[in-house]
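Let's look at chain A:
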Amino acid sequence: MKLFPNVSLGAFGIDPWWVTLIKVLAVFVILVLMTLLAIWAERRIVARMQMRIGPNRVGPFGILQGLMDGVKLALKEDVIPFTVDRAVYILAPIISATTAFMTFAVIPFGPEVSFFGVITPLQLTDFPVSVLYVLAIASVGIYGIVLAGWSSGSTYALLGGLRSSAQMVSYEIAMGLSFVAVFLYAGSMSTSQIVAAQERTWYILLLLPSFLIYVISMVGETNRAPFDLPEAEGELVGGFHTEYSSLKFALFFLAEYINMVTVSALATTLFLGGWRAPFPISLIPGVNEGWVPLIWFFSKIAVFLFVFIWIRGTLPRFRYDQFMNLGWKILIPTSLAWITIVAITRGLRNSLDLPTGQTVALLGVPLIAVALTLFIRDWRKANAEEALEENQILVTEIDPFAGGHPIPPLPGQVLVEQTSSRQGITNG
Partner candidate 1 sequence: MFQNLMPLVESANAVSFEPVVFWITGSLSVLGAVGMLVSKKAVHSALWVALTMINLAILYVLQSAPFLGVTQVVVYTGAVMMLFLFVLMIVGVDASDSLIETIKGQRMLAIFAGLILVVSLVLLLSNSFYVQTNGLETADLEYGGNIQGIAALLFSKYVLIFELTSALLITAAVGAMVLAHKERAVPRKTQAQMAKELFSSGNYKGPLPSPGVYARHNSVDTPALLPDGSVSQISIPGPIIARGAAKTINQKDIDEVQSISEGRGIIDKEVEDQ
Partner candidate 2 sequence: MSPNAYLVLSGIIFSIGALGVLLRRNAIVAFMSIELMLNAANLAFVTSARVWGNLDGQAAAFFVMVVAAAEVVVGLAIIVTIFRTRNSASVDEASLLRW
Partner candidate 3 sequence: MIALAIALPALSAALLLSLGRRTNIWGPYLSIAASTSAFLVGLWQFLLMTNRPTEERASITTIYEWLVVPGTNFKINFGLQLDQLSVSFVLLITFVGTLIHIYSLGYMSHDENKRRFFAYLNLFVAAMLLLVLADNYLLLYVGWEGVGLASYLLIGFWQHKPSAAVAAKKAFVANRVGDFGLSLAIMMMFIIFGSVSFIDVNASVSGSPSWVPLTIGLLLLLAACGKSAQFPLQSWLLDAMEGPTPVSALIHAATMVTAGVYLIVRSASIFNASTFAQNTVIVIGVISLLMGAVIGAAKDDIKKSLAGSTMSQIGYMVLAAGLGPIGYVFAILHLITHGFFKAVMFLGAGSVMHATNDNVDMRRFGGLSKSMIFTTITFFIGYLAIIGIPPFAGFYSKDHIIEAALSHSWAAGIAALFGAGLTAFYMTRMVVMTFFSKPRWEEKVHPHESPISMTLPMIILSIGAATIGIGLTQNNVFEHWLEPVTGFSEPHPPLPILTITYITLGVVALGVIIGISLNRKIPKVAPTKVTLFTTAARNDLYGDLLNETLLMRPGMKLSKFLTIFDRGVIDGFYSGLGLITGSISSRLRRSETGFVRSYALSIVLGTAILVLAILVVRL
């Protein structure tokens, strides 16, 4: 029984050592560059949205501002508070940054290219469980935050750390669940295979609910506005990194932006066809070959980054309980329901050879009907409750002795004149 074709990841793991080394360096450099650009872009775009100009002094359009900020941070005094747990305090930002870099190893940048004569894919590495690997590394990354919060020896930091890790753990579940549909369709957990599987249709079209859930949870996962509760400055000052300064703080900063880039890249890979050109352009021959796809890949990431910034400039911060409710009570159940539907669709297609279109019709119509009835019922119920609340002022009279045993009036009821019923009792 073979549900899926043999996956061959034969292109990976055979690079000469120097190619691997160059790739590693390239990934590192790209990430740092992206971070610098993202910081600059964020400041400029948010400024624009707030009718300001933003940094415009260093370099053309102030484009070197990010670099300058980094240099400034690095040169600042490194304050280590007295109460910290020193080893962990130092370890925490390192974990954060390292894991942030590591994730990118499995992101495909492009197809196979000739690399100084060596044919190799534009991807550091890939293996059958790449996407799970991303999740795993992300979960290790949380350690950085928790430990930073704990080791600081400060209540603000501790609460921020706890909050942020609870948040990331919760949203990681929703995120993982949103992947499942992709796995079901691609039949693989390896990123390159998933990109390959999207040759015809991007999964954003097939699996729109998954995509939406992923996008929401990726914002939560990266602790970005409107979900930036761990560093909600009104309550927690700086959150887990309150006590950090100088280069250590810079590492957290770096990690946050790299994570943004990473989740964007992952979204691109899983839902937007990876490095493939968008539809009308993809008809032009040659756009999906060689070094060209890098353009598409980075444009897509840029779009995501812009969305990140846009959301930050637009939406107010959530309250913590609302945020948790969204994660646990909406995203996860929705994900589960959606996965069930996808699984049934796939199962029917695999076992009955039903084309997807028919399956969707077969399942979708009753599902929509059920959903509609439920919705109408709830709507009516809500209406009825509303009407009830309005009608509660209505006063009804009750006879407390009607059943022979006195009963107190309910709210909104008044007792009838006592004399008649008293008489009734005495007469009877």
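Per the selection procedure, all candidates are chains of the complex that A comes from, given by their letters.
The rule is simple: a contact is a pair of C-beta atoms (placed from the backbone, for glycine too) under 8 Å apart; a residue touches a chain by one contact, two chains touch by 3 or more; residues count from 1.
These numbers come from a predicted model, not from an experiment.
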Item checked: Chain touching chain A (counting every copy) in this complex, out of 1, 2 or 3 -> 1
Note to self: Which residues of chain A touch candidate 1 once you look at their complex with the stated criterion?
What the structure shows: 1-7, 12-15, 20, 85, 87-88, 91, 102, 105-106, 124-125, 127-129, 132-133, 135-140, 142-143, 146-147, 150, 153, 158, 162, 165-166, 169, 172, 189
